[in-house]
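Single-structure report; data block below.
The complex is shown incomplete by one protein chain, all other protein chains being positioned as in the whole.
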Amino acid sequence: MSSVTAPAQSGVVGKFSNYLDERTSISGAVKEFGRKVFPDHWSFLLGEVALYSFVIILLSGSFLTFFFQASMTPVHYEGSYVPLKGIEMSAAMASTLDISFDIRGGLLMRQVHHWAALLFVASIGLHMLRVFFTGAFRKPRELNWSIGFVLFVLAMAEGFTGYSLPDDLLSGNGLRIIDGMVLGLPVVGTWITFLLFGGEFPGNDIVGRLYSLHILLLPAFVLIFIVLHLMFVIIHKHTQYPGPGKTEENVVGFPVLPVYAAKAGGFFFLVFGVVALIAATVTINPIWNYGPYDPSPVSAGTQPDWYIGFADGALRLMPPHLETYWFGYTWSWNIIIPVLVLVLFLAAAFAYPFVEAWVTGDKREHHLLDRPRNAPVRTAIGAAGVTFYAVLWAAASSDIIATHFKVTMEGVINTLQILLIIGPIIAFMVTKRIALALQKKDREILLHGFETGRIVRLPGGEFIEVHQQLDAYDRWQLVSYNDNAPIMLRPNPKGKITGGMRMRASLSRFFFEDRIAPVTENEYKLALEHSHH
Amino acid sequence: MRKNMSDNKAQRRRGRRGPIASVALILVGLVATGGAYAAFSSASANAAVDLTSPAVIEEGQKLFAANCATCHGQQAQGTENGPSLIGVGSAAVDFQVGTGRMPMQMSGPQAEQKPVQFTDEQTQALAAYVASLAPGPSIPTASQLEGGNVSNGGELFRINCAMCHNVAGAGGALTEGKYAPELTGVAAVHVYEAMLTGPQNMPVFNDLNLTPEEKKDIISYLSYIEENPSAGGIQLSNLGPVSEGLFLWIFGLGAIVALTVWITAKSN
Partner (left out) sequence: MAKNENGTADIVPAGSAEVTGTGVVSPDAFTNPGLPPHRPRITDLDPKAAKRAERVVYWLFYISIAASVFAVYAYMFFPIEPENIHSVRMNTLYLGLGIAFSLLAIGIAAVHWGKAVMADKEAIDYRHPVRGTEETRARAVEIFRESDEESGFSRRTLIRNGLIGALIAFPLPAIALFRGLAPMDQDPNNLLKHTMWKKGTRLTRDPQGTPIKASELTIGSAFQVIPEGLVDLPEHEMLDEKAKAAVLLVRLKKEDLNWTSAERESWSYDGIVAYSKICTHVGCPVALYEQQTHHLLCPCHQSQFDIANECAVIFGPAARPLPQLPITVDAEGYLVATSDFTEPVGPSFWERSK
């Protein structure tokens, strides 16, 4: 059978399309995806910001690799920056200075790269918060949450390896801290640092090794996980906020071609433009101030980039003297505890969707998002997590908080130590109360209408404010949410109640015992009749 | 001059915290780069007063008795409230009084920099009186403050000073509410005197530790970085990754979130 048919279209475009399709069957893809619908909401663009920053990082990073030398070979700097002339430093540092001071546009590209890196991690964080607080991680998207989580960790690893490459004083002290942290790990610490640094700290190898990770291995993984992540977005279709006309079975929005392509495509240029604008006007990582790495000096206010701050803060908040000698070995609790805290915190974030799925036992697919108020306990858990992270983060700048608010650094650290424990608890309770109060307010508005501000005087002389009922669309907005109630503890088919069942029941009570059910039609009718009396 | 300088500085600092998305900020960036040349000035030692003249010393003694003796004692021998000043030299007096740290208004974690209380002549007279009590480090001359080796100064600065004052001289925290002050805008002569005398909790860097030549190098380095603001643009107070992170979250992500709202809002 011959499949050759006459070109569907004449003209250059038609001929070219035909040429392409006969070799790629691309028309199928266009048919499948060209009119795929994407819902429109500002918070759905945060993941795109992350994707676009990654593209910006790839572009600017490739430019930088043409000039950067990932070598710790000592050289005497002879470039343009006067205060470092004649100083001995590594080739990595010298070439970074050359990029900054001797290559046109080099400093701009360095700053684009670094600002975009900060934006990359920040937008991933914000995107994760959006997904968490709207419950977008529920079935069928749990695995995509895991993939996204891996991307978050990879992004931090990319950031840290990049931060260390110029071999300046700041990044060198950062590596020194990593070295000290790993050394403190039980059993394997000493050997891991020895292998990582190719001998003693700082050694001669670390920059080259981090460079292969930074430009080869890690970006490859990031790319693979981005592809997986986006593939699942296509398979699942995007979630949408609840509203009139929106159901679990449909997606309401704009088609990829042309509107979404214009908006999302335009947004890439906007993100790039904002990064370029910041890079043109604001200094980032002025390595010429820090000077080359030398184990003796250090600068006041030595901090990592923001996304490593929570780890640095965890180290800072440990009280003194936490070290023991057991069985002839040294147990550095001042390292082990913060590392455990961080690992557990990240593990909790990773596992949350699976835990919630287990507790609810809900096997339905959820494509309609929750408004945060309609899942009070989840929202409260999120707020507690954010508070915990924020306290660790603030702790990483304890010295700068002290000088800028004219308080003592000891006071700042002691306060944060207390806040780290009680802050999340307070945040949990307050957030849960606020969410429940907002739900009550929604009920109130639904049942009794909203205040119009119009005061009328009744024939009897009484003044009342006229309340107006919502229209059907606004009403739907307030009643269409997922309602959950705790599970009843009932024996399984074997007539037994297992420990797991008990735990699940008590967790489901923890989640759903304070519950405000959506208004039903009958309730609404009753309220209406009541108000007409 | 000093007043002028701090005004100029305050103006730049406000500019840094302005909204980035606006064009105004670019203008501020331009002002910061260009204008900073004008901002720097190194007040040099005032050599007009002869510190050994008995008349000057006598005037200094009177000023001392009226303003300093309550804490430091009538003969500058020190009391419970203030250390002995015998042997601290004219450099210490010129630094403490010339930067407004002395006379102290109240006790706190450390003596704060305040508006200067005395005229130059009065400060010199006080210095002359204290110097006459016992030999000590003396006020450096103008030739000790200029023309040093910038890159050597940078290296010495990083090793001896940056741990407290930050690599860019932006200052930093010490224990119990004390801090190492910012060095931008500090007159070269005062930097020199501080190294020489080790005011308050700052260690002493005598001439056998950092030679006069090396001190000059350090001062030249500080003037260089002050005269040549960052090639990258607004410096965010030189506080490093903390201010960069805050800037990115507030202005970078702020601008981008504003854009996402605009993109998804219905056109009207």
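Residue numbering begins at 1 within each chain, and the chains themselves are lettered A and B in the order written.
Criterion: a residue touches a chain if its C-beta (ideal position, glycine included) is under 8 Å from a C-beta of that chain, and two chains touch if they have at least 3 such contacts.
Not measured: the values here are computed from a predicted model.
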Specify the shown partners of the omitted chain in the complete complex.
-> A, B
Which of A:129, A:177, A:351 or A:390 touches the chain that is not shown?
-> A:177
In the whole complex, of A:335, A:381, A:394 or A:445, the residue touching the missing chain would be A:335
Who touches the missing chain here, A:201, A:290, A:306 or A:388?
-> A:201
Touching the hidden chain in the full complex, which residues of subunit B are there? Just list them.
-> 26, 29-30, 33, 155-156, 159-160, 163-164, 172, 174-176, 178, 180, 198, 200-206, 208-209, 228-233, 262-263, 265-268
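As a convention for this text, only the chains that are shown with their structure count from here on.
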Rounded Å distance between subunit A and subunit B, as computed from the means of their C-alpha atoms | 41
In the complex of these two chains, what residues of subunit A are touching subunit B?
-> 40-46, 49, 82-87, 100-101, 107, 111, 115, 118-119, 122-123, 126, 169-170, 263, 266-267, 270-271, 274-275, 277-278, 280-286, 288-291, 294, 296-306, 309, 396-397, 399-400, 402-403, 406-411
Would you pull the subunit B residues touching subunit A in the complex into a rising list?
-> 20-21, 25-26, 29, 109, 150-151, 153-155, 158-159, 162-168, 170-173, 175-177, 179-180, 221, 224-225, 230-236, 238-242, 244-249, 251-253, 255-257, 259-261, 263-265
